[in-house]
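With one protein chain removed, the remaining protein chains of the complex are shown where they sit.
Residue numbering begins at 1 within each chain, and the chains themselves are lettered A and B in the order written.
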Amino acid sequence: MESFTYVNIFETKGLEYILLICFLILFVFFVRYMNATEKRT
Amino acid sequence: MDRRNFLKTAGVACATAAGARSAAADTQEHKPEEFIGVLVDTTRCIGCRSCEVACAMAHNMPVPDPKTDGALEAVRTTSETAWTVVNRFDTDAGEVFVKKQCMHCWQPACAAACLTNAMKKTETGPVIWQSDKCMGCRYCMISCPFDIPKCEYDHWNPRIQKCNLCWERLQEGQRPACVTSCPTDALTFGTKRELMEIARKRIYTNPDKYVHKIYGEFEAGGTGWLYLSAVPFEQIGFRTDLGTTPYPEYTRDFLYAVPVVFFGLPALLYGLSQLTDRDGSGTGPDPKVVAETTDHQAAH
Partner (left out) sequence: MSATHTSPPVQGTFRFIWNEMKPRPPFWTPFNMISIPIIVVGMVILVYRFIYGLGSVTNLNQDYAWGVWKGFNVITGVAFAGGAYALCFTVYVMRLEKYKPIIRVTVLNGFLAYVFYAGALILELGRPWNILNPIIGNDFGYNSVLFLVAWHFLLYIIAQFLEVSPVVAEWLDAKKAYRVLYAMTLGLVVFGITLSFLHQSGLGALFLMAKPKIHPLWFSEFIPILFFVSSIFAGISLVIVEGTLSGRYLKEHIGIPEAQSRAILFGLAKGAAIASFAYYFFKLLLFLHEGHWDLLGTGWGLWYLVEVFGLTLLPCLLFALGYRHRSLGIVQTAAWLSLLGVLINRLNVSLIAFNWESVNRYYPTWMEIVVSLTVVLVEVWVFRWFVTRMNFYPRPRAARAHTADGVPAARLVETA
């Protein structure tokens, strides 16, 4: 029932920042992958 | 109450205080009204269902026959023809009877959801439904955390049906029908302030009889109906995961953002369109001209 415990609402922030960095890196690769043909022609 | 909930409640209290100051001008005109509600002591309820009968008679709904209909065999929800129902639960502490009806929230999700204010939180607390305003969108049903508003689907002109805390009787100075019909004083009518004192006193004087919690004190931001129980509330059909945030708060950020977006975005878009305006005409490209030129290209 009711309890007096500490709840960390920012628990997952570390993981979220890692995902953010992954996203930025992958986004560069994703766009480079798509644009590969444009360079060739 | 845990720390997080305390902080939230404190925040709400501050917000309410800030709001109260601006509303002070109105309240000085007439006597400040306190929200009223009902305290349900489930340890006193004997499951006679007199409240169901009284409610049905007070609101011209089909009157149940508690002696013969055997309705306690299954757990029921309120319906478009029964604004309140009593359910039986088999718990650690034996049979427990629980009355169910609209909780009359402090800050009702249904009233915040209603785009015509047909669902209305009255000054004294009852949440009522006004047929001349309602368009039957049923967004109140989507929003209510207690699943209380019900719709008459089988009618060409459906009404939304839910307990109105006997709003019409209250205006005549009477108490709600269910409260007056209760033979065991399981239902106590009063202002929430008084009811909280009564409820706390019962818990303090009988600490072993009751679970040390008053359901409705903080649930969904606090409700008009309060419940005392001998067993944990999960065992008698209550949702204990609704949180203490008033439900309209969930849409607050979005609704606050709307005017901000409406100031900012058109300016940004117009500015962008002027920045990208290569020929300086000030207007957008005329698709008619385009139609002609592309066709011209196609012809060759």
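A few notes on this one:
Quick note on the criterion: a contact is a pair of C-beta atoms (placed from the backbone, for glycine too) under 8 Å apart; a residue touches a chain by one contact, two chains touch by 3 or more.
Just so we're clear, the structure is a prediction, and the values are computed from it rather than from any experiment.
Touch with the chain omitted from the figure is made, among B:Gln174, B:Asn206 or B:Ser273, by B:Ser273. Contact residues of subunit B toward the unshown chain are 77, 79-80, 109, 111-118, 132-139, 141-143, 145, 147, 150-158, 239, 241-243, 247-248, 250-251, 253-255, 258, 261-262, 265-266, 269-270, 272-273, 276-278, 283-288, 290-292, 294-295, 297-299. Where subunit A meets the chain that is not shown, the touching residues are 11-12, 15-16, 19-20, 23, 27, 30-31, 33-37.
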